[in-house]
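Below: one structure in structure tokens.
The complex appears here without one of its protein chains, the remainder shown in place.
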Amino acid sequence: MPAVGAHVWAIPEGYIPGESVSTDRALVSHEAACILNAGDKDADITITIFFADREPIRSYRLTVGARRTRHLRFNDLSDPERIPRDTSYASLIESTQPIVVQHTRLDSRDPSIALLSTVAFACA
Amino acid sequence: MPAVGAHVWAIPEGYIPGESVSTDRALVSHEAACILNAGDKDADITITIFFADREPIRSYRLTVGARRTRHLRFNDLSDPERIPRDTSYASLIESTQPIVVQHTRLDSRDPSIALLSTVAFACA
Amino acid sequence: MPAVGAHVWAIPEGYIPGESVSTDRALVSHEAACILNAGDKDADITITIFFADREPIRSYRLTVGARRTRHLRFNDLSDPERIPRDTSYASLIESTQPIVVQHTRLDSRDPSIALLSTVAFACA
Partner (left out) sequence: MPAVGAHVWAIPEGYIPGESVSTDRALVSHEAACILNAGDKDADITITIFFADREPIRSYRLTVGARRTRHLRFNDLSDPERIPRDTSYASLIESTQPIVVQHTRLDSRDPSIALLSTVAFACA
């Protein structure tokens, strides 16, 4: 399978609701970057998180294996630090291999769930 | 009508909820790839499904006729195998003719429905 | 203001739910193509509607004036014919001037509303 996609992706919207109606992991409010590495080499990925009023947090690191997808929850990131809840942020995702990134949020603050999703912006 | 679109499309987000509040086909939780073949030749399409922790499933095959749209539900795919429920996946869609692909999910696990949609990523 | 955008846009997803919980026009289930003509010339627009199992319907015609937006509801199209409800379709939007198109659906079949939106695919 040839590698497809881009090396740098941006997601300007980011917000992890601090509350959820459910404690079921599938239904807890979460924000995700779904990453597809269709190629035959592992992709080493670095994520930078931007805020309204402070310097960015660098650098979350992860690997998405060859021919694998990873649906990364920003909620789960903890190194170098946890992303604050109920706070607007944005993210920049840089990869050593071409990848494709889609942004999804499940918001379950409300008695019923709401969803949003968009393919992220391919920067380079 | 000239053919429009691209030959290779990626949808990094994929997840078929295992539960639904409804058994009405229109309201059952589903994940769809809406495919438009605006051109004058039939498009032979191959879909590869990627996972977090196993090799991809190749190759689902379908045809979208000339000047037709098909709103394919991933739920309905069964050959070579059914896509597991409640499992994160991604998809790569390859076509012999230019097509346009949009990803939509209707999630009816909840008492009320939620929707997401995005044009897929045009790889090539 | 310089004209921005593209001349041909595709929206593979289309579905007008036949039911709504509300008769308030703002909350009736609807499918819309939001069109921006930022330039200084009127845009003459032709829409083709594609189906799964019949030839396309050509050609809905409308004009979006210079420096205007129009949030066209597919529900409202009637010439050459009304778009059937509860039926999957796709659309191709062709314009004499550069425009930008975003697809939105409000689904109010359910006791609560659901929304989806995506920028359409710029074909040419």
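The first chain written gets the first letter, and so on, giving A, B and C; residue counts start at 1 in each chain.
Throughout what follows, a residue touches a chain if its C-beta (ideal position, glycine included) is under 8 Å from a C-beta of that chain, and two chains touch if they have at least 3 such contacts.
This is a predicted model, so every value here is computed, not measured.
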item: Candidate in contact with the missing chain, chosen from A:Tyr60, A:Phe74 or A:Tyr89; value: A:Tyr89
item: In chain A, positions touching the absent partner; value: 8, 10-15, 17, 48, 50-53, 55-56, 86, 88-90, 92, 103, 105, 107, 109-112, 114-121, 123-124
item: Positions on chain C contacted by the hidden chain, ascending; value: 1, 4-5, 26-27, 32, 34-36, 38, 67-71, 100-102, 104, 106, 111-119, 122
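The rule is simple: only the chains that are shown with their structure count from here on.
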item: Whole-Å separation of chain centres (CA-atom averages), chain B against chain C; value: 21
item: Sites on chain B at which at least two other chains make contact; value: 111-112, 114-119
